[in-house]
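Structure first, then comments.
A protein chain is absent from this complex, but the other protein chains hold their places.
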Amino acid sequence: MTTTAAEKRSALAPLGKPFAAVGGVLSIVAAMLPWVTFPLNDGNWPDKSTLSFFDAPFALTGFRWHMLVLGVLVLVAAFAPTPSKGRVVRALGWGVLSVAAINGIYLVVKGGGFGAITAYKDVVAFGSIAGVVAGVLVILAGYGIGIEPPGNWRIKLSTPVAYLVLLVSFGAVLYAVSAMLTTGGVGAGNPYAGAIFLSFLGFAGGLLAALNGIGYTKWISHLSEEHRVFSVIVLLACALLLPFTDAGNEYWMTVAANIGIYAATAIGLNIVVGLAGLLDLGYVAFMGIGALVAANFSGAAAANFGIDLPFPVAAVIAAVVAGIFGAIVGSPTLRVRGDYLAIVTLAFGEIFTRSAQNNIGGMTNGSNAIPGVPQLSLFGTEFNKQLTLGSVKLPAGVLYYVLIVLLVAATMTVFANLKFSRIGRAWIAIREDEDAARAMGIRTGKMKILAFLIGAMLAGLAGAVFAHKNGTVSYESFKFLESITLLAAVILGGMGSIPGAVLGAALLFVLPEKLRDFEDYRLMIFGLALVLIMRFRPQGLIPDAHRRAELADENVDGTHVDELPKEAKA
Amino acid sequence: MRKHLVKSAAIVGATLLVVAACGTNDKTEAGGTGGSCDTSKGTLTVGVVAPLSGNLSALGIGIKQSAELAVDEANKKCTVKGYKLQVSAQDDEANPAKGAQAATKLSTDPNVVGVVGTLNSSVAQTVQPILRDKKIPQVSPANTNPSLTRGNDFLTAPKRQFDNYFRVCATDDLQGPFAANYMVEKAGKKKIAIITDGKTYGKGLADEFAKQVAKKGGTIVGTETVGEKDTDFSGVVSKIKGLAPEAVYYGGEYPAAGPLSKQMKDNGLNVPLMGGDGIYDQKFIDLGGKEGDLATSVGAPTESLETAKAFVTAYKEKFGKEDFAAYGAFSYDAANAIIGGLAKTVEGGEWGDAKRDAMLTNVGAYSGSGATGEVKFDQYGDSTNKVLTVYQVTGTKWDDVQTGEYTG
Partner (left out) sequence: MSVLLQQLANGVVQGALIALIALGYTMVYGIIQLINFAHGEVFMVSSYGGLATFTLLPDDLKKSPAVALPLMFLGGILVAVVVAVVMERFAYRPLRNAPRLAPLITALGVSVFLQEAVRVWYPDATSNLPYPKVFPTGSLALGPISVPWTGVLLVVLSVGLSILLQTYINRSRMGRAMRATAQDPDTAKLMGINPDRVIVLTFVFGAVLAGVAGVMFGGYLNNINIDMGFQNGIFAFTAAVLGGVGSIRGAVIGAFIIGLIKTLAGQYMPGGTQYDYVWIFVVLILVLVFRPQGLFGEPERVRA
């Protein structure tokens, strides 16, 4: 490892800055060159890509504007005093490369051949090729300058200034999220939305990795650790402010509400899997049970109990019933361990789907589902309707969004409190070594059943909201694949980590929505992603601090996990 | 280091190599679609909500492509004056929650004039209210559950559920009883066993079938359910064989029905298997459907309908093969109902939110002859085309044996 690193330096070191200069300039040039030789058949490729800069100066928008920004940043980073310069330059290089490559590939595929991005009928358009070359050069330049650990800022701030910095940073995150959601257009119109979004991700990923290289993200995370309460409040405020941004439209409110429901469920699963280390492959059944109970008490025409309970009461009953089932499903844990337990839970999940499909006890309506579950309403306003606050018109579905943000916040609080309590420590002890935990006096059986019970209650609660939000409860929403998706959310975010499950659920829902162009490959990519995450980043995107420490120890060359190269981010 | 240089050299080399082989699919000069029509007022979108990924994608893709064919033809014929049409197909993953997202995505676009879909009745339940709030007509090619249009008491107290929801396919309460009449009265089979796949379509159909059989004096000797993913039906077959039925009615689709029919024969239960339009497919016979098996399907036989033949030819020309699946022709008709309604709505005017009411009325009043026969809607939004045909497997293809209207 050390020898190759040294070799790398010796051969590339003299080339570092020159490569960065050439690459940076080349990406600026690439931004100005035309990118495609003719307007594509589904309509003009976005942002006047057939034009060169000199035909229409300052008409740079979209991905070409991103290329320009990245190019300028490369030059600045390479020639200004920057902490961890090589790492920053390399990250920007990956950004340049991904933007150029994604757009280039898309143009070639949609344009029917390389004629689209080279020369065709006296028209030349070498923008994407120049961009790709620039990207490769800048990445090499990064290696030439040398990859050092990310910068470590030790700036101490007075509390008001720290608050301001946090406020601005989280505000920027809100802006970035909104921009990401709206990029490529919102409606059904834009035929290129998928490519535009991917290209934007490349740009944003490059910038983020560069910020990480400078040490900014680490600094912010330290700051927010110091001012935990303030950060939580600001984050919650940011989440509640999303409806006021560009992304505040009915569509994203619906998607965000669904994300929230699954995130709340995933947090429940995180208790079972992440904290107690009990793999549950049939978890979505608890959400289904909660949804069915709530639907039956909702006063829907197809409900099977003639009782119309107010939502909070129905939700509590749903949670309790799901919790009871959770305890029942969890009871084999007294005797069954590890992989075998996973199979028991899978069996329970399958039994649930099968029974619900067959209308067991006349409570699920079988394949006819329970339609027409009424929308929630507050002071006469149905939650799925538009809301006008003074002069501000809020999109339809905003009330669901708010309700679900609060639900997620509440489940996160429950999770955090449990995690740092006696019970949470007992769970972690069981996860690490059950026999040792028992030897230390932990009543492992009781604790494991408790994990199942609490996890299932959270899922049941989320299911109750799900029933009203979607208006229909059908066994088809609670199949094996949904359990796997929830599990994937937990793993992707980081097992045992509090924000992890939310981030995981968000990614697993937002990406398919934004990448509808590639829907045929959705599940295939999903499967591949599970394999790759387990291989390259088993601790997840936001690893739990405990887990991070454990996994860092296991690294062969002794580098801390944080200091490993993060190509995957670009 | 060396590795990096080699890698980058390889990348650059490969790029140069492929760049040498240039080519495009530039259609701007070839005339392209809709080149001769006036499309000065812009582009309007026909949405499609169907499962485009996962194991129902064969049906969903058939729906999507058939809608695309209808839109293409409309663009060529300048059906909608001043506008170009396009299809925006959204995947619902056969999941009600995802269907809601897809529908919301379409409904927030002011240029979406109507939606073709969904495949699953449970998805339709979440999509209906979302589209209704925006007054977007939804025409389903495949939802057969009668309660979607007429409410839970569809036989005794029908009540229109959603004024934006229409369908071009026949509901279970027509197809099931029609099949039962044929089975009991024409074929003279009194002892019938029922097998379903437990899903909305199959179970609904079988339930309506069973009611009518009882009414006509036949007996249902047993009802069994096979798993959605089941393939070995020998257990079920042996079980119903013990009940000695004279015929078997299967509520479900051809992927299970074909093998089931074959396994019935292999296990010595050589009685006809009957099903609904879900098994009326050439693949049913390829997968083991045997001589004498029966199926009902909506509309008059394809051979007697010029429009149906034209659809098949045009589809094959556009997509290269006949993979429009079970609901392709319905989807084509559904899209044409939306296009027809739109043409009338924007005639001499501009599309806008103010036109949405007129659009609903015009789709409701649409009438035309499509690939499945006459397309027209009744006061509940159901198809008025109540002509059904019974087909029978003869040799390696389906032959029509009876065409008529279900009258009770």
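When the chains are written out, they are named A and B in that same order, and each has its own residue count from 1.
Methods note: contacts are C-beta pairs under 8 Å (C-beta built on N, C-alpha and C of every residue); 3 or more make two chains touch, one makes a residue touch a chain.
This one's a predicted model, so the numbers in the text were calculated from it and none came from an experiment.
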Which one touches the absent chain: B:Ile63, B:Val236, B:Leu273 or B:Val387? B:Val236
Considering the complete complex, of A:Phe79, A:Tyr175 or A:Tyr521, the missing chain is touched by A:Tyr521
Which parts of chain B face the unshown chain closely enough to count as touching? 55, 57-58, 61, 198, 224-227, 229-232, 234-236, 238-239, 241-242, 254-255, 258-259, 262-263, 266-268, 283, 286-288, 323, 325
Residues from chain A at the interface with the omitted partner, ascending: 273, 277, 279, 332, 335-340, 342-344, 346-348, 350-351, 354-355, 358, 434-435, 481, 484, 487-488, 491, 495, 520-521, 523-524, 526-531, 534-535, 538
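Assume only the chains that are shown with their structure count from here on.
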Between chain A and chain B, tell me the centre distance in angstrom, where each centre is the average of that chain's C-alpha atoms. 35
Which residues, counting only chain A, touch chain B once they are in their complex? 4, 7-12, 37-39, 41, 111-116, 118-121, 129, 132-133, 136, 140, 143, 186-189, 191, 249-251, 254-255, 258, 301-302, 357-358, 366-369, 371-372, 384, 396-397, 466, 470-472, 474, 476-477, 513, 516, 519-520, 522-523
Can you name the residues of chain B that touch chain A in the complex? 1-2, 4-5, 8, 11-12, 15, 18-19, 21-28, 32, 43, 45, 47, 52-54, 57, 86, 88, 90-91, 94-97, 100-101, 104-112, 120-122, 125-126, 129, 133, 145, 147, 151-152, 198-200, 203-204, 225
